[in-house]
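Okay, structure first, notes after.
With one protein chain held back, the other chains of the complex are shown just where they sit.
Let's turn to subunit A:
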Amino acid sequence: MSAELDNLYQEIILDHYKNPHHKGLRDPFESEVHHVNPTCGDEVTLRVHLAEGVVQDVSYDSVGCSISQASASVLTDLVIGKPVDEAMSIHQTFLELMQGKGTVEPDEDVLEDGIAFAGVAKFPARVKCALLSWMAWKDATTQAQTEGVTP
């Protein structure tokens, strides 16, 4: 069981948890969302700044477990600076990995540190933790686009 636990809590995840990247709320932004995991109370407030079809910034403030915190950190690493279309495609790849019940082989070229979450997919109760900030990002990005502020 300890091996499976180590598979869940990969060093990469614990590193992101202890030293999260891009944390804190920043200006400018076109949309801000607040997402909650109602079963456990984990929360994230997340802002998206888009310009010229590119994700210029994703900033967030969050409380929650190591998985949800590390996942937000990895998300920002992966999508900031990417064209929105590509970022959405990375989102889809991460979603498929998380919903794959441990059967999906993660693509390191696309997901980079995100491959560390492959072990999470085997713990159904924790998948929501890993997806909290990703769902918030998608929601915020969609809002920013439909409101037509940019691009």
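Brief remarks follow.
As a convention for this text, contacts are C-beta pairs under 8 Å (C-beta built on N, C-alpha and C of every residue); 3 or more make two chains touch, one makes a residue touch a chain; residues count from 1.
Basically, contacts and distances are computed from a predicted model.
The complex includes a chain that is not drawn, and of the options "Peptide/nickel transport system permease protein", "Cysteine desulfurase", "Molybdopterin-dependent oxidoreductase" or "Multidrug ABC transporter substrate-binding protein" the UniProt name matching it is "Cysteine desulfurase". Of the candidate positions A:2, A:103 or A:146, contact with the unshown chain belongs to A:2. Contact with the chain that does not appear here is found for just one residue of A:12, A:65 or A:104, A:65.
Take subunit A: the residues that touch the chain left off the picture are 1-2, 4-5, 8-9, 14, 39-43, 63-67, 123, 126, 129.
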